[in-house]
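A single protein chain has been omitted from the complex, and every remaining protein chain is retained in its original position.
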Amino acid sequence: MENNSPKIAELEVLLFHYGEPLPMKKISRLIGVKESECKELVGVLASSLQNNEYSGLMILEDGDAVQLVSKPGLASVNEKLTKEEFREELTPAGLEALTIIAYLGPIPRMTLDYIRGVNSSFTLRALLMRGLIERSESAKRKNIYEYKVSFDFLKHMGLGSIQELPEYEKYKDILSKFDVPQIA
Amino acid sequence: MENNSPKIAELEVLLFHYGEPLPMKKISRLIGVKESECKELVGVLASSLQNNEYSGLMILEDGDAVQLVSKPGLASVNEKLTKEEFREELTPAGLEALTIIAYLGPIPRMTLDYIRGVNSSFTLRALLMRGLIERSESAKRKNIYEYKVSFDFLKHMGLGSIQELPEYEKYKDILSKFDVPQIA
Partner (left out) sequence: MSYELTLPHYAGPLDKLLELIEEKKMEITEISLAVVTADFLDYLRKLEGEHLDPILVTDFLVIASKLVLIKSRALLPSLEISEDEELDIKNLEARLKIYAEFKLAKDYLRKNWSDMPKMSSRVLFMSLGPSFYPPSNLKKDDFVNILATITNELQRIFKPVEIVKTEIINLKKKIEEIIQKLTSKPTIFKDLAEKGSRNELVVIFLAILHLIKDQLINVEQAKNFHEITIVKKEKVG
């Protein structure tokens, strides 16, 4: 295997420069590698940062995009740097919706309503406004929005990716286990 | 010698966060070490980054100030990203935010978020970087920024003033009714 380190350094520089979550597609194009290879590079950089105790940085990742952030363990310095405007308190309805979206996302509102037994439109709107979830048009069905948690959600939870949620795999497929009829 | 790695990681986070050159004095205060010790930490971080071929970052020391920047060989990929980003047309989110700011400006981010039903932080930053909007501190409320379109933007659209926007009064009226409700 050829030496990947220059590509990995380029990847880190891109994330450092851009600051916000950078789509994997863009990264692949900019550093001139295939998307599958790009995922690998992200993995190498992530574990290199994680294992380097001198480094205060880490990778956030959701499959589509990557962001460079500070490690959650460095609470004392983090406290001094974080502005009050980033404070987000959760209501019970917000917590409930976020939990289901975190594990099952991307999901349409209908599925969320079905599981919660309530109409979630205002809760979703509030979470969107606060940047804790994102919506995008469903790949399968036009005019249907799907919701998933955002990178900011990961930052409040201190998680590197959604897969780090406990029992993620168990919950991910929960709907199929209960013989739920066709919803959304 | 005690284990310095948490302090070094904190130092990196500080530099990552501020971006600009930080005086050694400020660093020592923020991470709670003596200035002499701080110099040592900077030295360790600098050589750790230098020797790590996976890392695209380095320490730049200028007199008494320290900055985290990308390694010199890697600047071209950043330039590519910047150019691409600004050459791109505005996204639907960008167009929407810009329009609301044009008709309602100066408005705080909260009002924009409320009307759009999604968080606008990233979109606002992108519009600011493109010089299409400007921000200033609210005259009424401290620590609240308000946004309005830039003079350059108006000129580019062939408008002498905001009032020349099509159906300005009508839409300003309609949108003003949807201002954020006064809630704690």
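Residue numbering begins at 1 within each chain, and the chains themselves are lettered A and B in the order written.
Everything that follows uses one rule, which is that a residue touches a chain if its C-beta (ideal position, glycine included) is under 8 Å from a C-beta of that chain, and two chains touch if they have at least 3 such contacts.
Bear in mind that the values here come from a model prediction, so they are computed numbers and not experimental data.
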| item | value |
| --- | --- |
| Which residue of B:54, B:103 or B:147 touches the chain not shown here | B:103 |
| Residue of A:11, A:24, A:45 or A:100 in touch with the missing chain, whole complex considered | A:100 |
| Residues belonging to subunit B that touch the chain removed from view | 13, 16-17, 19, 69, 82, 85-87, 89-90, 94-96, 98-100, 102-103, 115-117, 122, 125-126, 128-132, 150, 152-153, 156-159, 165-167, 171, 174-175, 178, 181, 183 |
| Subunit A, residues in touch with the chain not shown (by the definition above) | 16-20, 58, 60, 67-72, 75, 78-79, 81-82, 86-96, 98-100, 102-103, 114-119, 121-123, 125-126, 151-152, 154-158, 165-167, 171, 174-175, 178-181 |
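Keep in mind that, in the parts below, only the chains that are shown with their structure count from here on.
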| item | value |
| --- | --- |
| Averaged-CA centre spacing for the pair subunit B and subunit A, given as whole angstrom | 21 |
| Contacting residues of subunit A [partner subunit B, same complex] | 5-6, 8-14, 16-18, 20, 26, 30-31, 44-45, 48, 52-57, 68, 70-71, 74, 76-78, 80-81, 125, 128-131, 135 |
